[in-house]
Every structure is written in C-alpha cells, then in structure tokens.
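Below is one structure; the comments refer to it alone.
Incomplete set of chains, arranged as in the complex.
Letters A and B name the chains as they come in the text, with residue numbers starting at 1 for each one.
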C-alpha cells in the first residue's frame, strides 16, 4: 500500500531519549508515499532503519502536537516519536 | 518560557503569581531523589521535545486558569541535575486555599501526563537507565553500545 503512490513526500522524523538511542539518531529524513499515515511512517522507520526495538504502539506528534497514528502526513511535516513521558 | 537549563528560583516563581487579592499560594517542587527503582542515583539528566513541551505547558497554564480562579506559574528544568536540585516547580495563587491546592495538584499531574520530557538516570554502579513509568520497575536500562554495534 505504501508503494502504490507515485508521488512522494519528505518528512522529518524526530526521535528522543531512549528511542534516539535505539535508532542511533535523533533526526531522520524520510521519503514516503503521498497520503501516508503517521503510523505507517513509524512502520517504515522500523523496517528501513533497524528500529525494530521501537514498541508496537508509540506516542506520536506531528508538528509539535499530539497526533493519532491515522493522521495523514504532508510534505515537510515533522513527525515526533515520543517515548513514555517522564517529566516532573 | 516554561523550560529552563538554569536552576529554578522559587521566589521568582511565587512572586510571579502573587497578587494583593490572592492570599493563598500552593507551591509544588519536585527535586531529584538519591534513589530510584531500588538503585542509588548519582546523576540525572532531563531532555525534552522543547517546542512541543513549551506548547503543552502553556496549554496547562491556560486551562488551569480557565477551570479555577487562580494564577499559575510553572517551570521545568532540563539538562544535567544534581541530587536535591529542583526539577519542576508549580506555584498557584488564589483567593482561597481550596482552589490553590486543587489547581496546583492538577497542574503537576498534567505536566507528568502531557509534557514531552524524559529522564536519564546514572546509578552509583555506573549503569544508566531511562525512566519509564509504563515499564515494570519504572526504568528501562540504557544500552547505547549494544544498539550501536547492531548496525
């Protein structure tokens, strides 16, 4: 399904704390098919970037606001993948 | 600005909410403890998704001031902290202590639930872990070397 589209968009993936450690990077530029959803982008990241240590369900934010996995990404979006929060 | 890399000055925070008609001020400070998950903590570091964290903090303050007749000040520290350092401080002023206490408690609970901040603990035995309230035991050991060597 990800490969059906001919158009592609560029998304900045941000990784934090333990997830940055897992993936070995805190920022990755992803090239993804047009119409891709946030959850699909995470699946892509798991496969393409040795990030299978990422748990099946992660907290996501798009452009600095919490977002559901169903959120359709747009070109230039910033997709943040957030480990369980531990502030305070 | 709700995030800072500098020590939190509680007097400044309290002065920020004080007003002649708000006599009751409830303040919460969370300081770095010397032990966690049964381990002796020697060093601690907070990191954040700063732009989102600032936005969430502003939202919490705005929502609190809409829910109760209060004024709210909030500050969370980032970077390397020592044992005893204040990591987070909330100060809530109101005309009456009920509102001040309830709103102060709500703010700190919301901070923990919504603000993207992470805590990395170094223990006296040299091991390192990420604090994870969802994990059994509350921490997940850090394995930067193991992960790096996989690639």
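Here is the rule we use: contacts are C-beta pairs under 8 Å (C-beta built on N, C-alpha and C of every residue); 3 or more make two chains touch, one makes a residue touch a chain.
Quantities reported herein were computed from a predicted structural model and do not represent experimental measurements.
Engineer: One each is shown, so how many of each labelled chain does the full complex really have?
Structural biologist: Formula for all protein chains in this file: A x2, B x2.
In this text, only the chains that are shown with their structure count from here on.
Engineer: Report the inter-chain centroid distance for chain A and chain B in whole angstrom, where each centroid is the mean of the CA atoms.
Structural biologist: Going by mean C-alpha positions, chain A sits 26 Å from chain B.
Engineer: Touching residues of chain A toward chain B in the complex: what are they?
Structural biologist: Result: residues 14, 16-18, 21-22, 24, 50, 53, 61, 64-65, 80, 82-88 of chain A touch chain B.
Engineer: Report the residues of chain B in contact with chain A in the complex, numbered from low to high.
Structural biologist: Residues in contact with chain A: 30, 46-49, 51-53, 55, 76, 87-88, 108, 111-120, 130-135, 140, 142-144, 147-148, 150-151.
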